[in-house]
Each structure stands twice: as structure tokens, then as C-alpha cells.
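I have placed the structure first, in the form of C-alpha cells, so that the comments after it can refer back to it.
Every protein chain but one is kept in place in this view of the complex.
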Amino acid sequence: MPSQRALGVAVVGTGKMGADHVRRLHQVVSGARVTAVVDIEVERARTLAEGIDGCTAYTDPTAAMAAQDVDAVLIASPGPAHEAALLEALRRDLPVLCEKPLTPDAASALRVMDAEQKLGHRRIQVGFMRRYDAEYMKLERLLRSGQLGNTLMLHHRHRNPAMPPWFTNEMLINDSVVHEMDVTRWLLDQEITAVTVLKPAPSSYAPEGMDDPQFVLFETESGALVDVEIFGHCGYGYQVQAEAVCERGTVRIGDESGPWLSADGRWGGAVTPDYLERFADAYDRQVQAWVDATRRGEVTGPSVWDGYAAAAVCEAGVSAQRDGQRVEVELIERPALYE
Amino acid sequence: MPSQRALGVAVVGTGKMGADHVRRLHQVVSGARVTAVVDIEVERARTLAEGIDGCTAYTDPTAAMAAQDVDAVLIASPGPAHEAALLEALRRDLPVLCEKPLTPDAASALRVMDAEQKLGHRRIQVGFMRRYDAEYMKLERLLRSGQLGNTLMLHHRHRNPAMPPWFTNEMLINDSVVHEMDVTRWLLDQEITAVTVLKPAPSSYAPEGMDDPQFVLFETESGALVDVEIFGHCGYGYQVQAEAVCERGTVRIGDESGPWLSADGRWGGAVTPDYLERFADAYDRQVQAWVDATRRGEVTGPSVWDGYAAAAVCEAGVSAQRDGQRVEVELIERPALYE
Amino acid sequence: MPSQRALGVAVVGTGKMGADHVRRLHQVVSGARVTAVVDIEVERARTLAEGIDGCTAYTDPTAAMAAQDVDAVLIASPGPAHEAALLEALRRDLPVLCEKPLTPDAASALRVMDAEQKLGHRRIQVGFMRRYDAEYMKLERLLRSGQLGNTLMLHHRHRNPAMPPWFTNEMLINDSVVHEMDVTRWLLDQEITAVTVLKPAPSSYAPEGMDDPQFVLFETESGALVDVEIFGHCGYGYQVQAEAVCERGTVRIGDESGPWLSADGRWGGAVTPDYLERFADAYDRQVQAWVDATRRGEVTGPSVWDGYAAAAVCEAGVSAQRDGQRVEVELIERPALYE
Partner (left out) sequence: MPSQRALGVAVVGTGKMGADHVRRLHQVVSGARVTAVVDIEVERARTLAEGIDGCTAYTDPTAAMAAQDVDAVLIASPGPAHEAALLEALRRDLPVLCEKPLTPDAASALRVMDAEQKLGHRRIQVGFMRRYDAEYMKLERLLRSGQLGNTLMLHHRHRNPAMPPWFTNEMLINDSVVHEMDVTRWLLDQEITAVTVLKPAPSSYAPEGMDDPQFVLFETESGALVDVEIFGHCGYGYQVQAEAVCERGTVRIGDESGPWLSADGRWGGAVTPDYLERFADAYDRQVQAWVDATRRGEVTGPSVWDGYAAAAVCEAGVSAQRDGQRVEVELIERPALYE
């Protein structure tokens, strides 16, 4: 692919997340252009395509991927639709940025992994965008440097002001805690081996039938202990914090910053209202990194293995959540392609 | 007792903590004077007594309590010696401030409680001095006000730079985490019902045979979930932090403050080196509050019930630590005297 | 004076500040007792005296100082009454803690200084209590250690929620900025040589005729430049902050700390409502240090020289404020007693 030509991207799925990626590719990211948008709701795709010169609307991902001007695919459709789109992209050897989850369960993730291994080179990057957040990146570099010794514990806080009414207990694991699963694996550079889910008495603001907050424990290969407070209805804003407890020091990220106001008897600032604002730069940096790597002919970010491992830990997490037991995580042996 | 006359206090035990209380009563606290110091090491008691006008050295607590000029007793001897001293003080109806632990186990705490109940009024205050720390007091008032709704979780961090070589796994529970047990009970105004102790892979700076850090979980009567990171060898200072997760907000105390230095490429400040500096004001306030209440003829602080409950939770904690199981806490029914 | 006997203190002036000192000496400070209270409003003094065993009410400071049980004097009467009381105390060689200002102007301060010099030893401590504030003490030690090199600038912020209606432009200098004058002299260990007062357009919340806020500049012997924002009607609380700009680093004190609350879309905490809360520990520490030093027969805190220098700088400040000019500070040569 000539590095000077803008990368033609097909965006599959044009819901909230997909439409935001279309905007990002079109207006923010350098070196890419949206040449196809795909949605089964044809009107939604057509409206988006009309605003972009040289962009075509499709209802079928396969047709979009067959188009001359499509060099790469960004998948933002619902999770159950990912497997078919990923397999088709691999069949055509197209680079893919796939929103998390890779697929809804470990078995389907393994099928995608098989296909990529048969292709013989990595083509798929999973959208774990926290790896591109400035503070997480600094934390990762610090832990990786070894200057603080081994990491013994991680304390995560993941708070949302409120959840949509259709959000379920399982989604707290699969859609929210999955981020802490991935950053834990990435920060510690090892797999999660067991999951326990504890449920304090729920907040009276949680919907009927939802256990909110929950407290999730991970154990890892080295014996590190990781806890995650997941709170879907904290009411006051979106807070993502992490603290690493190491042998020679502790590190904390995610404290609020920005304008510090003193007025009306109080000091402080505004809590970030949602994840799109908190991680806007991370999303931008992620897509830019992917475009750049793709134009260089490389694949650099979270891999299918990362997506599969997250799916496997999620399965253990949902099981632990349901049965109130500590559940061990089962992983296949890591294929050579993902070493 | 005439409120204008200084309170004559016998200090039982003159080790590190006892000698510090002698200094405090003599030089810091208003309205009290040290009239007796007691230690089986007679020279240590005599040296202390010589520096204080009207103060007599004793080796026997009973003799000291019988003295004309002793109005009250502060017990700072080793835990196994507490029961006898407490029973003697109750026999003489003397007010007591007793360093934690009340007694080393729940059975002996129950015997002291029986004696105080037979006396018919409270005479004993237990030295859980965090209840007098300015930040904890603000946190308690805030939680008690109800403005944040129910408290759902508490996250505690308790870090020491290093532990003395004779410190054991059990002491991590009985001497360190006991503080979090008491503030949890006090902040939530309810009992702890179960304890679990998790042990991540230890720091290489922990002594052979010590599991450090540990992660302790409490469950409470209302279903609140409480976690405690206890880290004996964090290496960098003494940090005590707490975060309450409530239905309508979270509150954090224990962040470092004081001089904020920017130099050598870094911003920040000094971590408090030890608990005596961190809680100096709390110790002073505790003793002053006790002197004042005593001179008014009242008993106001943590009671024998609080000391007993801490002993019972510690027993569950050590058991949980040893067996790796969740252990339920057994408490007797709360006597009317402590309602 | 036998060090074991409680120090008998006469408190002269029983307004807001004097009554608070009576309470502190009676209930907080160890080793002192209030044996006399003096006020021209006899009923106010009598009411206070009745609550304290062995305390007598007086209307005449001279009579109080002549009493057998008065070992020392705390002066908290209005500034114009200070000179006579100070001279009488010096005549009787009694130790004095004198609330700031020492006297209302430099000329009267010089008369007090003469009398103390004729006495031949220091007896008077001036009540600049910020020197006893924990953060200021840490800042002073850090600057004095030399590790940051020379101090080049100091930025002070001094904000009050509101001022009483009778507060004047001159009082902003003489009663408020005087604290920054003293801490500047103490932190830099040198005299202030010139003062400039700048007046931005006033807040619409300032009373008619008051220029609020003001911005005061000090120059010092070493050429350091010091600025003070004095804001009498900031509306939201009491904030005292200082930042030292040194050759190898900067240091900031006075950032809010304590409970950090996240709720209602905001993070932060409460601003201290007034100076009594912000500096409660400093007041206590100051009086305790004075009692202790007095019982040892020593005088250790801010001296008459410090009070005089503050008076002289205030005079320059009011002049600079009135005329809009930079005004140089005139000081007599420092007497040997105050080296």
C-alpha cells in the first residue's frame, strides 16, 4: 500500500460508537478517509455517506470489503456480528480495527484466532483504547521500567454516573470490567488466572435486579491480586482510577485535574461527565496509531489473543458473578503468532 | 470530683507508648497531672517519676490505684496484663483509658465486660485514637449526616515503611488491621459479620515467612463490603487512607498535604514518616477529651463493647488468615450498658 | 519560678480574642491557669472569672499585675491600650504574650523597645501565631535549610469570606497584611525595605469606599520581591496560601486538604470557613510554647523587634496605599538585645 495515499476505510456499524469513529476518521485522523459505511439500517448508513465525498453506503459488510477503494475495515457493529465480519476481512487479508469485544465468547474468539493463524500474519487489532490513554501509558512505562520492583496489587475504580435501563449484571462484567481485565493483563504483562465477584448490598439507585456496585477480584500468574470496584450508578460522574502497589512504591492515576475552582465555600473541580470526554484523546490516538501502522503495512496494537483472553476472563467473571465462587480462567496455549 | 482540681492519673506501663502518654499528660494536656507511674521495670518507672513533681513510682498497679492522689488510670502495659489492671480499676470504680487491645482475646474481653456491667456504669474507654483524628472525624460526620445515602463500600489503605523483625502475620491483623476494624464499625455504626484474608505473592522486602501485603475483606450487618490493604513494608512512609463509596458520592481522606515542592523535575511533598507524627493531634485530642470527660464525671469514648468487638473480629481475621477461608464473626448480644 | 507549679496568667482584654485565650489557657494548654481577667467592662470580666476556680476579675491591668498569683500577662486588649500595659508588665519584670499589633505605630513600639532594653532582657513575645502553623513551620525549615538556594520571590494569598462593616482600607494593611509582613521577615530572615500598594478595580461586593482586593508589593534587603493578594470579600471562605520561588525549586503551602468528596458532578472539599479553624492548632501551639518557655524562665517567640518592624512596615504600607507610591521603610538600627 503506498504510504502517501490516504487509507480507504470501511466502517461497519454506524451506531453511537461507529458514527463517532466515522467522524474521527473523517475529521480528526490524518491519512485516512472513509470510503464505505455499512449498516443494516440502510437510511442511517446513507445519511452518513452523503456527508463524505467518495463514501458509499452498504448494508452488507462483504460487499463493502469487496470494493476497490476499501483498504481496511473498522468494525463497530454489535458483538454477535463481529465473527462473520472478521472472518471475511481475514479472507480478504484486510487490516481490521475491531471494537471490543472481539467476539461475544471465548469459543468464537478461538475461531477467529484460528483463521488469523492460518492466514499466517496478524491483521486484527482489538479496540482496547485505554492502552492509548496518556496516564495509563505513563503508568505502564513506569511499571515496565522495573524501578518500583514487582507489582503486588492493583486497585481499580470504575464509576459511571448511571447505566441505561437495559444494562444487565452480565454486561457489568462483559462491557465494563472487561476494560480492567485488559489493562490488568497489559500492565502486568501476564494472564489472569482466577476471578471472584463479590456483591455488597446494592445501592437503592440501582435498577431492580441489578447488583450495583460489585467488587471483582482477579488473581494473576505471578500471584498478584487485583480488585475492581465497578459502580454503574454512582450518580456524580465518570471516574476511572487505578493504583499500582509495588515493592518499592505506589502509583495512582485518574485523579481529577483541570480547573480548580474555589467558590461557595468549596474547592475542587468538575468530574468528567462521561467516557467519551475522559478518553477522547485515547480514542483519537488509537485510531491514528492504527492508520499509521496500517499504512506502514504493520499491525501493532492489542491482538486477537488479547481479545480472546478478555473473552475467556469475562466468561469466568460472569460465572463467578452468578455462582458466588472463585472461578479459574482456562486459556489455550498461546499460539506462536501472538508471542 | 471537683472539676477545678487537676486529675491525678496513674500511668500503667512505661514503654514507648506509655512514656509518650506520660509526656502528653504532663506537658500537653490541660487539667491532668501524672501522680503515679507503674512498671515492673522499677528503674524505668523511677526515672520517669523523678522528672514530675508529686509523682510516685510503683511496680504494682494495685498499689498505685490504692493511692490517695490517683483519680484515674491510663493502661499502656502489654495486652496480656490488661485484664487484671482493668478488673482492679473497676473494683475501685476508677475511670480508665486503656490502650488497644482491650484484652488479647474475646473471652477475656467478655470477662471485663461482665465486671463493668456488674458495676452498673461505664468506666473504661479503649484507645482507638483514630476516632479523634481530624479527617476521620469529618468523614464520620459526613457519613452520619446521611447526605450521601447509604455507605456501600469502604476501601482502606494502611501502609508502613517497615515492620520490626519480630512482627508476625497474626500481628498484622491484631495490631494493624484492628484499627480498620474499629473505624469500620464506628463509621458504619454496625458490626462486622465476616472476614476473609487474601494473600497476594509477597514483596521480596517482606521477612521470610511473612505474607506482606495482605488484603482483608469485611462484610457488615447491612451488607456493606470493606477492603483493607495492609502493607507492612511499603518502604516509603506511613500512609493511612480511606475511601467511602456511598449511594450519592464518594469521599476520600488521607491524601498527603502540607508543603508542595517543585524541584528536580518533580512536584509533590514528603510522606509522613510514622504514625506518631500522622496521628499526633489525634492522640492529644483523645487524652484531652478523656481528661475533660473524666473531670465532668462522664465516660464518652470507645467502650468495652468496642474493645470486645475488635477482639472478636481479630480472632475471625487470624482464623481467616490461617485457613484461607471466609470466617463469620460471632458476637454476644449487646448488653444494655453499651446501647 | 518552680517549674512544677502551674503558671498564673492574667488575661488583659476579654473580647473575642481574649475570651478565646482564656478558654485555651484554662482548657487546652498544659501548665497554666488563669488567675486574673481584666476588662473595663467589669461584667464581662466577672462572668469569665466566675467560671474558673481561683480567678479574679479586675478593671485595671496594674492592679491585676500586682496580684500575688499573677506570674505572667497575656494582652488581648485593643491596640491603643497595649503600650501602657506593656510598660507596666516590664516595670514588674513579668513575661508577656502580646496580641498583634505590639502597638498601633512605630513610635510607640520604639518606646516599648526602649523600656525592655533598659530592663536588660527580653520579656515580651508578640502574637504572630502563623510562625506556629504546621505548614509555615515546614516551609521555614525548608527555606532555612538552603537546599533550594536563595528565595527570590514570595507569592502570598490572603482571602477572607467577608469583612465586618467597620473595616477600613488601613485595617487591610494593619490587621490583615501585617501577618504577611511578619512571615515574610521570618521566612526570609531579613527586613522589608519598601512597600507599594496597587489597587485593581474593586469587587462590587466590597463596601462603598473600600478598595478590595489590593495587591501589596514588598522589597527586602536581599532584593527579594514579595507580593500579597489581600482580598477581604472573596465570598467563599478563608484561604491563606504562600509560594516561595527559590533558585532550585518552588514550594507552596495552604492548598486545601482533608476530606475529598466526589458528588453532584464535582470533586473537592470544603474551604476552611475562618481563621480560628484554619489556625486553631497554631494558636494552641503558640500559647503552649509560651507557657513552657515561661516556666523555664525563657522568652523564645517573636520579639518586640518583630512587633516594631511590623509597625514600621505597616506605616509604610498605609502611606503607599494612600499615595499610590512606592514607600521605603525606615527602621532604627537593631538593638543588641534582639540580635
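Here the chain labels run A, B and C in written order, and each chain numbers its own residues starting at 1.
One rule holds for everything that comes next: contacts are C-beta pairs under 8 Å (C-beta built on N, C-alpha and C of every residue); 3 or more make two chains touch, one makes a residue touch a chain.
From a predicted model like this one, the values you see are computed outputs, not experimental measurements.
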I'm checking contacts with the chain that's been left out. Which of A:Asp93, A:Glu221 or A:Asp264 qualifies?
A:Asp264
Among listed residues A:His121, A:Lys138 or A:Arg326, the absent chain is touched only by A:Lys138
Return the single residue from C:Thr47, C:Thr62, C:Gln117 or C:Ser203 that touches the missing chain.
C:Ser203
Among C:Pro207, C:Gly249 or C:Pro335, which one is in touch with the chain left out?
C:Gly249
List the residues of subunit A that touch the chain left out of this view.
2-4, 26-32, 52-54, 134-135, 138-139, 142, 148, 248-253, 255, 257-264, 281, 288, 292
Note that subunit B touches the absent chain at residues 234-237, 239, 256, 260-271, 273
Those residues of subunit C which, in the complete complex, touch the missing chain
149-150, 152-153, 155, 159, 198-205, 213, 215, 217, 222-225, 227, 229, 231, 234-236, 239, 245, 247-250
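Quick note on the criterion: only the chains that are shown with their structure count from here on.
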Note, CA centroid farthest from subunit B's centroid sits on chain A
Between subunit A and subunit C, what is the gap in Å from one C-alpha centre to the other?
58
Any idea how many Å lie between the Cα centroids of subunit A and subunit B?
45
CA centroid of subunit B to CA centroid of subunit C, Å:
37
Contacts with two or more other chains, residues of subunit A listed in rising order
234-236, 239
